[in-house]
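Then we have chain A:
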Amino acid sequence: MSIQVLQSLLDGILMGGVYALAALGLSLIFGVLKITNFAHGAMMTVGMYVVYALASGLGFNAYLALPFAMILMFVIGFLIQRFPIHYIEHAPAHNQLLLTLGMAYILENVLLVIFTPNYKTLTVDGFEKALRIGNLTVAPAKLVAFAVVVFVTGCIYFILYRTHTGNSIRASAQNDTGAKLMGINVRNIRAIAFGLGAVCTGIAGGLLTPIMSIYPTLGESFQLKCFVIAVLGGMGNLWGALLSGLLIGVIESLSSYYLGGSWSEMLIYGIFILILFVRPTGLFGRGNRREN
Partner candidate 1 sequence: MEALKAVDICKSFRGNMAVNHASMDVKAGEITGLIGANGAGKTTLFNCISGYYPATSGKVVYKGEEVQHKTAQHLCHMGIARTFQIAKPFGMLSALDNVAVGGYNKAKSRKEAYQIAEKSLEMVELLDRKDNLAMLLNTGEQRRLELARALATQPEVLLLDEVMAGLTPTESREMIKLIKKVNNAGITILMIEHIMPVIMSLSNYVYVMERGKMIAQGLPEEVANNPKVIESYLGKGLEVE
Partner candidate 2 sequence: MEGEIVVKTKRVEQGTLLILLVIALIFPLLSERYMLSVGISILIMALLGQSWNIMSGYAGQFSFGHAAFFGLGAYTSSILYIDFNISPWVGMIAGMCVAALVGVLIGFLSFRYKLRGDFFALVTLAFAEILRVLFNNTKALKGATGILIPYKDAWKEFQFANDRIFYFIILGMVILATLFIGVMSRRKFGIFLIAIKENQEAAGSLGVPVLQYKLVAMAISAAIAAMAGTFYAQYYGFIDPTVVFVSSISVEAIVPCIIGGAGTLGGPLLGALVIIPLQELSNNLFEGINGMNMIIYGVLIVLFVVFCRDGIYGTVIRRLKGARS
């Protein structure tokens, strides 16, 4: 294997981690609320700008800003579920799609009004120089991002599998009515799940702030990728989302290396269409695919 292949493999895995976290949020929201969230890219952008604002406005270190971003994203997600998502939970799929699309326009353009459409870059002290490992080079920001992804994912799993709230979330993902009968406050649980989804997505966005220049519609370019990953992993299947996030990251960077960036993009959309046709439940078995 040539050094370039190894290099793009490494880049792919590191970026794939960030994709995985963003898609984990999407899949979690779909699993519990059965909503295909078209405001996902916009929520990611909100995460980017929250980190940017805390770091450049208040002088935080970008990574120290993350815990605050987490809390803020949770609150934003919680509130968005309360209004307006709550009102369309049993509406036909296309109404949910439209509503979340409307939310995306609102979020993106509020950012546009506040931060202007100009590109913003954030540099972290001491992170300017790329690290060398043998013949490979790695941007420190990407390494840290991957570490944070692992940590946040761990937290999410701890919450979902080791806490009472987590049990309730998983119960209502399986069976809403059943959960209600068990005395679970489904309405709160849904809001919390949406909040957690927003945290995953927002942090994934925030981790990109030190890596790339950001602008208010940047999230859109990640949105479809998140759909690809979540569907590939099986909508609602969290492990699936993580694995296929890494997979898409690697496919993207290897195919960019061999075919060039735009063909790589087409390849990924092609995979997406193929999966939707042939195996809409995803590579890793059933998630919570809704009938119809």
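Keep in mind how these were chosen: all candidates are chains of the complex that A comes from, given by their letters.
Here is the rule we use: a residue touches a chain if its C-beta (ideal position, glycine included) is under 8 Å from a C-beta of that chain, and two chains touch if they have at least 3 such contacts; residues count from 1.
Keep in mind it's a predicted model, so treat the numbers as computed, not measured.
Thinking of the complex as a whole, which of 1 or 2 is in touch with chain A?
Result: candidate 2 touches chain A.
With touch defined as at the start, can you tell me which chain A residues reach candidate 2 in the complex?
Interface residues on the chain A side: 36, 84, 87-88, 91-99, 101-106, 108-110, 112-113, 116-117, 216, 220, 224, 227, 231, 262-263, 265-266, 269-270, 272-273, 276-278, 280, 290, 292.
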